[in-house]
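A short write-up of the structure that comes next.
All protein chains but one are shown in place.
Entry: subunit A
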Amino acid sequence: MLTDITLGQYYPGNSFLHRMDPRAKIICTMIFITAIFIAESFWSYLLVTAFLLMTISVSGVPIKLIVKAIKPLWFILVFTFIIHLFTTPGTTLFYAGIIHITREGIIRGTYMTLRLVYLIAFSSLLTYTTSPIVLTDGIEALLTPWKRFGVPAHELAMMMSIALRFIPTLLEETDRIMKAQASRGADFTTGNLMHRAKSMIPVLVPLFISAFRRADELATAMEARCYRGGEGRTKMHQLQYTGRDSIGFAAVVAVTALLIGMRIMS
């Protein structure tokens, strides 16, 4: 049932991308998804596509999984395409009543949708190649300079990793409780919306109780090991910036520069 859902969606591997420093990966991703929005012409889209395909093949993540990450957002994609299709002025290709479909509309719709697809694909690549723990480590390191402005970097990272850590546990628990209630004849799949919402009560009550119990136990366990926030805390695995990360940066910056160049030239 629920255990079939892939979560945290880390795809274990040992590729170039997997071994990059998480800080470098996060910054590269941010630069590149901004760069996607610079692309305007056919050739610049081709460049972005080529770069994305190259990165995917370097990562070793099956393209099937990337598609799986994009799929849940199909509605937004279709919506974006349709809005641009109908609202862009230009040469009318055909029309029915008040609806005009223009050549420009088709092109713009395609480009905008592609931008979103690339955005999702690229950021999903980040989570596929970075385990949640490493990812939060990276986020914490990137937030640390903002501490002086009052950003609780360590606490945020700790909350994130605890939340991530407990998602599979809670899913497993939900699965178990649902099975237990199902074997007592509970039915979660038929009936109208009201009926189904009501049928979730036998699952939600035990789930909340156990979530609170777990939170309490975890707090006690952390206290027992003298946890008192990030002050003076060192790490077992230090993040290390290597030549690999420079190569990553160089590639992303080069592509971005090319995209800016193409935009200025056109």
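Couple of notes before you dig in:
Convention: a residue touches a chain if its C-beta (ideal position, glycine included) is under 8 Å from a C-beta of that chain, and two chains touch if they have at least 3 such contacts; residues count from 1.
We adopt the following convention: contacts and distances are computed from a predicted model.
Selecting from "Energy-coupling factor transporter ATP-binding protein EcfA2", "TonB-dependent receptor plug domain-containing protein", "Fluoride-specific ion channel FluC" or "Exo-alpha-sialidase", the unshown chain of this assembly corresponds to "Energy-coupling factor transporter ATP-binding protein EcfA2" (UniProt protein name). Residue A:I209 is the one among A:A50, A:L93 or A:I209 that touches the chain missing from this view.
Hidden from this view is one chain, which touches subunit A at 3-4, 6, 11-12, 176-177, 179-187, 201-203, 205-206, 209-210.
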